[in-house]
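A single protein chain has been removed from this complex, and every other one stays in its place.
A, B and C label the chains in the order they appear, each numbered from 1.
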Amino acid sequence: MQKQLISSPLVVSLKAATKKQLFLPIFALCLMLLINVLITPSFFKISIQNGVLYGYTIDIINRGSELIILAVGMTLVVASSGGADISVGAVSALAGAVCVRLLGASYDSYATPMLLAILAALVAGLACGSFNGFLVAKLKIQPMVATLILFTAGRGIAQLISAREINGNMVPGQILYVRMESFRRIGGFFPNVVIPTPVFIAVLFVLITYFVLTKTAIGLYIKTVGINRKAGRLVGINSVLVMFFCYTFCGVSSGLAGVIASSRIYSSDANNIGLYMELDAILSVALGGNSLGGGKFSLIGSVIGALTIQALSTSLYAVGVTADQIPVYKAIVVILIVAIQSEEFKRWWSLIRLHRQAKKAVAV
Amino acid sequence: MDDSVILTMKQINMTFPGVKALNNVDFSLKRGEIHALMGENGAGKSTLIKVLTGVHTMDSGEIYLQGQDTMVINHSPKEAQENGISTVYQEVNLCPNISVAENVFVGRQPLTRFRAVKWKEMNARAKKILQSVGLQDLDVTKPLGDYSVAIQQMVAIARAVDIQCKVLILDEPTSSLDEHEVEKLFSVMRKLKEKGVGIIFVTHFLEQVYEVCDCITVLRNGDLVGRYAISELPRVKLVAKMLGHDFNDLASLRNLDAKKLNNEESVILKAVGLGHAGTIHPFDLTISKGEVIGLTGLLGSGRSELARALYAADHPDKGALHFKGIHLKAKDPIDSMKAGMGFLPEDRKEESIISDLSVRENMVIALQAKTGIFKLLPLAKQNELALQFIKALNIKTPSPETLVKQLSGGNQQKVILGRWLITNPDFLILDEPTRGIDVGTKTEIQKLIIKLAQSGMTIMFISSEIDEMLRTVNRLCVLRDGLKAGELVNDNLDRHQVMAAIAGDQ
Amino acid sequence: MKATTYFKNKMSGNNFLLFVTISMFLLMYIGGILVYSSQGFGTMQTFLNMLIDNAGLIIAASGMTVVLITGGIDISIGSVVGLVCMMLAHSMENLGMSASLSIALVLLFGIAFGTLQGWLVAYLKLQPFIVTLAGMFFCRGLTAVISVEQIAITSNTTFLAMAHKNIKILFGATVNKRGIKLYPFVHPSVIIALVALVCVWYVCRYTKFGRSLFAVGGNEQSALLMGINVRKTKMLAYVLNGFLASLAGFVFCLNTTSGFVEQARGFEMEAIASAVIGGTLLSGGVGTVIGTFFGVLIKATIETYIRCNGTLSSWWNKIVLSALLCFFIVLQSVFATLKEKRK
Partner (left out) sequence: GASEVAATGSDLITVGYSQVGAESDWRTANTESFKSTFVEANGYKLIFDDAQQKQENQIKAIRNFIQQDVDYIVVAPVVETGWDTVLTEAKAAGIPVILSDRMMKLSDDSLYLAWVGGNFLKEGQDGVSWLNDYVKKAGRENEDLNIILLQGTIGSSAQVGRTQGITEGLAKNPRYKLLAKQTGEFTQAKGQEVMESMLKAYSDIDVVFAENDNMAFGAIDAIKAVGKVPGKDIIIISFDAVHEAFNKMIAGELNCAVECNPLHGPRVAEIIQILEAGGKVEKIMYVDEGVFDTSNAKEVLPTRKY
């Protein structure tokens, strides 16, 4: 045994392990895309129209950007605390509202410089995230319950922020519009760039997160805290801080998603930005092969999960399933994917195979 | 076949990913027999038991029970219980959230005619059963989690003993018990034996084997070494069979350079009136560099609490601690670690093992935390450290990337020990480090402790085994009811003197 | 002396949270009477309205509690309630089924759906959150498949009679501004809810199955090794919950006598919040339906505050509601930590 261990190079086994976890999510995504091609032959067709890339696949990646960003944040939250942050959708709406309100509705200038407004939105997300983090990490309130507070309040605050002057008084609950073209570039295209900006942002965000997780020990800390908080404390990890970090990070990612979403519609729609996104984000994490019980996680898995979900929605739209009925198909596909990924299914599968082999052997 | 055989296992094979845990193992048990199952850590003892009780599915093999002509395969512990096999598993496997009484009776509560649980009767019966194993006035309505590991262990035993069975399996039940409780357990076992129950007993304490067992089966690396009557296998031979080679006896070991240490200038740690409300009364303690100090006392006397207070695992609310000449105001373990302490806690499952992480990650985590979050140890370095200590501690694992939860209990303990050695602390607290560790390794660990002390590390050693302590420590600190009751210098102590000091009737 | 130790024992562990919940409710309720007496807060009917309005929630939250105790979660119940309403409306209005047949049908559906989810969770070991999230999508979508239009129950007289039945309580009558004497009343749904609550309480407290729920929630591995059929227990928890969700749907439908796609959206969150306020832990192993019942009442009290205030806009409504929720949860956590410290 000793020999075996020395002879098996670590790197190889590491790669094998990650491959194993990612194999099924990737497989599911590919299957999803394959079905799409069968239904819509032009699915993979990408053309350049009006100076930008155009096609179903581009739509999926573009529309999926916010989901990817949210899924990344959600992954860390789930890994460190074994619970989900259900406030991400509402926080996105809130951050979007902050950004739009600061930018103002003028046709020829911003009320606040754009970068500053975006920064403010991210700070708003960060504040919400740290509020959640404080409740979960410090006060030890169960994640879903703690985040339920902002889940309810977030849109209320967003509406409060979305105030506009009507006949002399500020009336909240309005949809505010940004009239400056340059703001739309965040959710659209930069001049002479063929790739949608959200895709850039999402890729950059994933890369930075990945970099942080692999170049510092935070990834290891998160896993440790997610698996055994007490043990983590005794080996010198401040679990409160780690969880706090994860929730705050998730808040920032919600803020970023909110900025993109509001830039797409260049307005602050407190009611609809990020609506039900928390569910999709949690689903992405699960479809990526991650356990919702916390502990080990794969960031890339979640990204693939997010793409799978977006591909699913886009293709259901493409087939012409009505919006109300989409959930039925979504449910079935999701259950199939997670069932195939489950340990138990693998066990059954191998049992069946063994059985067959045994039968064959008898027959021979 | 012999009429009195109640359990036969034949040609049992069991494979885990990367490990052949059992290889054609045979086992049989007679009526009224106490049968010791022996072997090193990772020999396959627990696996054999789990295969028998349906926790694991074996690859191949046959199991027969008396009174049933056909082969029996238990698909679940429930089925095993119904087939008359009652088990105490190695790690305490009870539910901390429900009451003690419920833990004893869950799944078999006394019911009224309308199938309603009779709470009063259940509590009363639980109380009686617990008394029979020596737990007087325990509040059986309190959640089990409120009690210490030892008590939980006794509750688990009480539960198993109470289940009407033909076969009783005890997988290292004594690892967290003190002598008094062990005695109680033995008397219960003897009673059951008289009733004709066959008992499988796993332990790493050789004396206990010779005290109660009739018969020994030895496993090594998943292979059956043999089955022996107790009389034909003296201690030395047993150890040799377990290890597969001869073995220099423990008695030869002794930490000899004890006295020369107690001079003031080499004091490394000094606690003045340190205490933590509710667990340990304020105490004074001075420890010199290179010393091995033992903590001794009865169950629940506060040994762990004292250690935890020193390490700031429970932030002490009274007194002061001077460590390496500075006033250490540690709020959290990390502060103590940075100052140069290490702490191997008592409850492996709850407080040490990070079950879903690999052996490597489990080993380097403490050093990583000490180094700081932004200075990730390079993978090569992590690997090097892990391999070094896997070798040094002789940890049985297919690879450093194996998940630590897949190791046997004893090997998990070694991983944790390795975790702290990697941080190279000045002062290392070991709370029951040898729990569940086989004789061979135990000696290794004791030797290691002495060696580390000689090389300048200061060690606090807590163990329920007095002999082990006497062999390794320079000084013994006696605790009673959360109070530091006195100190004994280990010049020529024997166990009787220590026992007397613990009991408090000098 | 004896009494205090008895009390101390009762207060230990998880009873403590229940105690906190009940006292909080009483405090809040009395506070409400003091502040909003002119808005009719103190009348008996206001209290009964809390029960009438939340009859469905009481049932669904009880079911949720059972699932939470096992360490699971079920976020599909809102959709199940919506679907059940739609099925009832569709079967009685469009298919002309009798009330009893449709009710039996939807209850059966609840059991079947609970079984399916339970099987996926317990036997296929899928994560409960994901399974029931898919269940939520599925039921909501199915509701839309049956009909995207609202269906009102107008022709089934048995059902309507049941829905409109007022069970009068013959004391505590009030006379309103218009000189009309109003007796306090409840709807049959309240009786159903309370009976269901007591049944679930009994099951949890006094049956083997009920006790196994706690063991499984406390530590699944240990429960398995102690000889509990973990998979069956978990599955049954979901079956029971599925049944209760459909019963809640039926009760809900008595209140609204119609089916439409958006009905009972977010109901699961209310159920979870009620259970948690009532001292149930999402991590499993701890909880009582009595606590959950008071959780529902606390939520109802908070809502009644907001209604009696009568000036809050939508946004302030949301913010105040969650601020109160936050206040409550934090207070609960502070109590729990204080107690932990004392130990």
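Operating definition for what follows: contacts are C-beta pairs under 8 Å (C-beta built on N, C-alpha and C of every residue); 3 or more make two chains touch, one makes a residue touch a chain.
Please read all numbers here as calculations on a predicted model, not as lab measurements.
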Partners of the unshown chain among those that are drawn:
A, C
Which of C:109, C:201, C:293 or C:315 touches the chain that is not shown?
C:315
If I consider the whole complex, including the chain that's not displayed, which of C:121, C:190 or C:261 touches that chain?
C:261
Interface with the undisplayed chain - residues on subunit C:
39-41, 43, 45-46, 49, 52-53, 144, 148-152, 154, 160, 163-164, 166, 176-180, 182, 187, 252, 254-258, 260-266, 303-304, 306-308, 310-315, 317-318
Tell me where the left-out chain touches subunit A, residue by residue.
49-50, 52, 54, 56, 59, 63, 159, 166-167, 171-175, 177, 179, 188, 261, 264-265, 267, 269, 271-273, 317-318, 320, 322-324
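To be clear about the criterion, only the chains that are shown with their structure count from here on.
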Busiest interface, judged by C-beta pairs in contact, is A-C
Provide the C-alpha centroid distance between subunit A and subunit B, rounded to the nearest whole angstrom.
44
Please work out the Cα centroid separation of subunit A and subunit C, and write it as a whole number of Å.
31
Touching two or more other chains, which residues of subunit C qualify?
none
Touching at least two other chains at once: which residues of subunit B meet that condition?
none
Touching residues of subunit B toward subunit A in the complex: what are they?
19, 313, 332-334, 337-338, 343, 345, 350-357, 360-361, 365-366, 368-377, 379, 383, 387, 390-391, 396-401, 419
Which residues of subunit B touch subunit C once you look at their complex with the stated criterion?
53, 55, 76-78, 80-82, 87, 89, 93-98, 102-103, 106-109, 111, 115-117, 139, 141-143, 146, 159, 278
Could you please specify the touching residues of subunit C with respect to subunit A in the complex?
73, 120, 123-127, 129-131, 133-138, 140-142, 144-145, 148, 261, 269, 272-273, 276, 281-283, 313-319, 321-323, 325-326, 329-330, 333-334, 336-337
